[in-house]
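Removed from the display is one protein chain of the complex; every other protein chain stays in position.
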Amino acid sequence: MTAGLERIVLEHPFFADLGTAFAEAISGCARNLRVAAGEYVVREGEPSDEFYLVRHGAVALELHAPGRQLIIVATLREGEVLDGSWLVPPYRWAFDARALELTRLLGVNAKCLRDKCEADHDLGYELMKRFVGAIGERLHAARLQALDIYGNSPA
Amino acid sequence: MIDANSGLVPGAKLVIHRETLQQLLDALVSRGYRVIAPAMRSGAIAYDTVTRLEELPIGWTDRQEAGTYHLERRDDDAVFGYAVGPHSWKQFLHPSVEKLWHARREGNGFAVSACEPALEPLAFIGVRACELHAIAIQDRVFVEGPYLDRHYQLRREQAFIVAVNCSKAGGTCFCASMETGPEVRAGFDLALTELLDDGSHSFLLEVGSTIGADVAASLPQRAATVVEIEAAARVVARTRNAMGRALDTAGLKEALQNNPEHPRWDEVAARCLACANCTMVCPTCFCSTIDDTTDLTGIMAERVRRWDSCFTLDFSYIHGGNVRQSTRARYRQWMTHKLANWFDQFGSSGCVGCGRCITWCPVGIDITEVASRIRDTPIAARSNGDDGRS
Partner (left out) sequence: MTFAYSTPPTVRTGDCLLPQPFPITRTRREAPGVVTIELAPPAAFAFAAGQFNMLYAFGLGEVAISLSGDPGNVTRIVHTVRAVGPVSAALTRLRSGMTIGVRGPYGSAWPVTESEGGDIVIVAGGLGLAPLRPAIYAVLARRERYGRVVVLYGARSPADMLHRRELEMWRRRLDVDVTVTVDHAAADWRGNVGVVPALIPRIPVDPEHAVALVCGPEIMMRFTIDALRQRGLRTDRIYLSMERNMKCAVGLCGHCQFGPAFVCRDGPVFRFDRVAPSFNIREI
């Protein structure tokens, strides 16, 4: 079972060039899961005790506010990660995440992996590099989206 | 003696008396030209319609410095003893306001009819070498590009040009640096050099075209002697050595195009009022805008073109904002266009070294000084991030 998960970790674009040792460590905390279309993967405010890598399918990140329709602020597809809130306190989800179609995810237990990172800082650093990259891109995209560049008002 | 029908040719060098100048004006008027020459207007030497030689600023000269212009009496009666004033010849060839067409609503549509320019041939008296280059530069813009300004072309073809070799360099002149003067070389029908010694006042008259030869042949003239030709050459040489300014153009284009963030731009911007004087007096600036208007009934409409300046705030307006919002960006645009981009667009510098922008800037910004400073102190090229430090 673990060998299969280790292969999945190694093949996932997010973990490209990770190496077998680290892949083994991560797969020890990992599990496979499937989410049906319309099912929620996570809910805003809940503890982020697991993070997810999208293997196949699509997940929409949603925010809600009273008097407003639900707004999708980002969609994550194959190769992307959901997300970085497991790394630092308060370890809580900042949005809802809903599967748009039948979606296969690799779930990684947050506490399990945090403990391993505390014990092996090299593992922690490799993970940190990848998460910071993904979060940086997400931030950049969010800024562009917030600018409403296609809107009528002057930028 | 060369007689009137002997066929003066371009290149012929003649001499005429000072009094003959009036006959030159008369000859041009009788050929149907409106003659435009230097004349004193509101304390400056401008270009205006004249018929009498006395209307020119005979015996006057100008003192020009950054942000300064005033006239003084000379101690002789030189007819052309001054440099250039705030006017240039572009206001006649490319008028500041020009009606292009008018239109009339008809049913669900409308009909457009083009306006024709007034067919009034102009004769320019006293065109300096820098101004000849400026006219040639505007020719390249309006007549030699893929789109043609027909009105400009018509006025240009009909214009008769009497050039003058400068006998006095202005305080802000730098045509020698720009290789646009002070000697008049081409682009004229006739060219005058004032020869004023104790006692004698004559002009070397050089023929520049067949139509110029035709006019010259109708005047009392004789071939110039070698002594007179040399005297004229000395006038030009003396002017060349008395330039008020200089601009070393080596490497200038690249320096300006590669230094958009140079701190000098900020320093200039702190002084620049974006008043657009420089663009108004510059003989090569050609920017314009289009005004579409309609009358109160909404049935008649017309389109007018008028001069514009890249210094105006909404010159670069798109989508609710101005691309060049700051004065800094607008000054940088003007100077980079004039001294650098112009080469890419039209194959030459846009500046002819006439110094008008320096003289007429209310805060005395000096284009030669700003350009030199940027070229002499370029910002080092920035690394792209991976400088390979270990």
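When the chains are written out, they are named A and B in that same order, and each has its own residue count from 1.
What we mean here is this: a residue touches a chain if its C-beta (ideal position, glycine included) is under 8 Å from a C-beta of that chain, and two chains touch if they have at least 3 such contacts.
All values derive from a computational prediction rather than experimental measurement.
**Student:** Can you pull out the displayed chains that the omitted chain is in contact with?
**Tutor:** A, B
**Student:** Quick one: which of B:Glu120, B:Asp292 or B:Asp376 touches the chain that's been left out?
**Tutor:** Touching the chain that is not displayed is residue B:Asp292.
**Student:** One chain is left out of this view; which of A:Val54, A:Ala74 or A:Leu106 touches it in the full complex?
**Tutor:** A:Ala74
**Student:** Which listed residue (B:Gln22, B:Thr225, B:Asn241 or B:Gln325) would be found touching the missing chain in the intact complex?
**Tutor:** B:Gln325
**Student:** Since one chain isn't shown, list which residues of chain A touch it in the complete complex.
**Tutor:** Within chain A, the residues that touch the unshown chain are 60-62, 69-75, 77, 79, 98, 100-101, 137, 140-141, 144-145, 147-152, 155.
**Student:** In the full complex, which residues of chain B touch the absent chain?
**Tutor:** 100-101, 103, 105, 108-112, 114, 141-142, 145-151, 257-258, 260-261, 286-290, 292-294, 298, 301, 303, 305, 308, 310, 315-320, 323-326, 328-329, 333, 337, 340-341, 344-345
In this section, only the chains that are shown with their structure count from here on.
**Student:** Any idea how many Å lie between the Cα centroids of chain A and chain B?
**Tutor:** Result: the chain centres lie 66 Å from each other.
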